[in-house]
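The next block holds one structure in the form of structure tokens; read it before the comments.
Only a portion of the chains appears, each positioned as in the full assembly.
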Amino acid sequence: MSDTLGVAVVGYSFMGQAHSNAWRNVNAFYADLPQVRMQTLVGRDRDRVGAAAEQLGWADVATDWREVLERDDVDIVDVCTPGHLHAEVALAALAAGKHVLVEKPLANTVADCERLVEAARAPGAGRSMLGHNYRRVPALALARDLIERGRVGQVRQARLSYLQDWLADDQAPMSWRLRKDTAGTGVLGDLGSHAVDQLRFLLGEEVTRASGHLRTFVTERPSADGDHREEVDVDDAAWATLHTSSGAVASLEVSRMATGRKNALQIEVYGSAGSLRFDLERLNELVVTGAAGGAETVLVTEPEHPYVGAWWPAGHVLGWDSTFTSQAADFLRAIATGDDLHPSFADGLAVQRVLEAIETSSGRGGIPVEIPA
Amino acid sequence: MSDTLGVAVVGYSFMGQAHSNAWRNVNAFYADLPQVRMQTLVGRDRDRVGAAAEQLGWADVATDWREVLERDDVDIVDVCTPGHLHAEVALAALAAGKHVLVEKPLANTVADCERLVEAARAPGAGRSMLGHNYRRVPALALARDLIERGRVGQVRQARLSYLQDWLADDQAPMSWRLRKDTAGTGVLGDLGSHAVDQLRFLLGEEVTRASGHLRTFVTERPSADGDHREEVDVDDAAWATLHTSSGAVASLEVSRMATGRKNALQIEVYGSAGSLRFDLERLNELVVTGAAGGAETVLVTEPEHPYVGAWWPAGHVLGWDSTFTSQAADFLRAIATGDDLHPSFADGLAVQRVLEAIETSSGRGGIPVEIPA
């Protein structure tokens, strides 16, 4: 209908808001990209989605995502629903020829992920991308660049943890995130997926073997209405040892019970010639060491750092939300140029296979599980 | 013309962009405020302001700020020009009955500031506000709350420094910021104004006496075109000792030559019962101590922290740009409610008086200068 790209976001809670913010701002920071139109916000409750759309800046709303797929003024479908609905919406959107961005996780099962990968490769499908926003943290993009350029030498060990504490209180109430049928897994899928994605992203390698342990510390919680107690059937914390294709070993620890940790995705990569460290609570910093000498804390806010040039002059820290805007920019650029993008649905499938291997291993008492290429 | 407020921003470089970003996002984060319309972006060069307006999301442009003042679809005039033009634009905007937001510094001279304060109080003037965005850093707003609630007891000492290094290289070229006739002063006005504003904001007190030293380390720099060398007639660094109305003493040190410091506004407040520390390079953190015990690093990203509730769930760090959005929200709220706001033009005048006293003291070899109430 025009030379702009119409966007529809499906879902308007936390992730829907973060993605709306990205679409609202992407053209203001990233020049020379297709212009986007914030066309439609999709949600089941007309009143609430209407209020959200007005606040977030959407032109109109829809209560049925299927009808949106038929509209000509929607070019990009951005799936921000809970994970168990990702596959259905994304498959239909691909079939309708839309460009599709899916918030992580790609889907809750390997089987669904495989169907999505296949659909994304089908003739006539639009571009497809998975929304692992932390790939657009400048410090982590810089980390990947440094590893690729050999700054740390041959990677031997990686340490990945993602620690939060919002479930540390055993009276914190039940939610859909604590039920297997809606969430698939607990913290493993929620936070572990970020860690595994980063491992693959930073090292550019596959995970070939995993052994894991899952643990539920608080097995019953008050229901949301406080009336009764409900069983928690997903993991509160998870540990894994991962082996990669090059022979590196990574440890993984994720928890929503780590009192005092708010949003601590911590990554350490140790190579033969240097190392890197990152903590999401200090999103703008990367610590770099060489084979000798001290640990250099780089404030990743210089114009020459990845993504930073699009934002503010040197020295001005970026927030968490900037990563979604930069992600949207990368997606738009790939749509315009036809170039490769990442993470692809195939990346999402690879992550899901690792998570499933960890879960399988845990079920078998920790015996390592091989992950097919 | 409608129940929304039309905004015009005058200036489209660094600050114009930061303010544009604020107007683009304020209603998405802060509900229950008047809706804003990004009406007009004002700049002298039609092509460039036109391109900027398109990128930043403005409806139209103007090349003469005077004509904007006559338009009915502009309710708020937001002055983001270089400092020596602030007074003229803001005075005219006030006279035209507009609400006026002026990016700091209020003006380059005390005399201009006084005129602005007077104009802001004139009958028929709209609401007026000074843009010291760091008052909207959640950690600093929290610091003020804590001081007000007595968490640190009687404040005795404050340490304020604002250190950058973009002039450390003596081959960095000349710019308007390094000429007295355009910039007024060097780092004192540019960074020192932030520090003095924070001192007054955090302590809720006036500075009554100042002694200061200004220094230019690099007295000649290459011209922008590299052709010749030009004289630098403003300060590269400044130091001051400030006394407040309650008897506290504050040290001030600002520099654009502090190699390795990128944007380090560092504030420490020591009271009889506790202390607070802040560093803008870690914008989301505040360090709090009591009379005994250790130093508590608070990640100021919880919903109960100032401003944070409008943004993301707990644990998600905000960026530098968020402070302008929150500032716009506070201004809109004051317009809607008629309530007090801060910083007022009177605050800007008070800051300017302190800066001028520091400069005067420096000119007299460091002899303390009293500052009239």
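Lettered A and B in written order, each chain numbered from 1.
Just so we're on the same page, a contact is a pair of C-beta atoms (placed from the backbone, for glycine too) under 8 Å apart; a residue touches a chain by one contact, two chains touch by 3 or more.
On a predicted model such as this, the values are computed, not experimentally measured, just so you know.
K.L.:
How many copies of this one chain make up the entire complex, given that 2 are placed?
P.N.:
Assembly-level count of identical protein chains is 4.
One rule holds for everything that comes next: only the chains that are shown with their structure count from here on.
K.L.:
Specify the angle of rotation obtained when superposing chain A on chain B by their C-alpha atoms, rounded to a multiple of 5 degrees.
P.N.:
Superposing chain A on chain B takes a rotation of 180 degrees, nearest 5.
K.L.:
Distance from the CA centroid of chain A to that of chain B, rounded to the nearest Å?
P.N.:
36
K.L.:
Which residues of chain B touch chain A once you look at their complex with the stated criterion?
P.N.:
So the residues of chain B in touch with chain A come to 14, 18, 20-21, 24-25, 27-28, 31, 55-57, 164, 166, 262-263, 280-284, 299, 301-302, 311-322.
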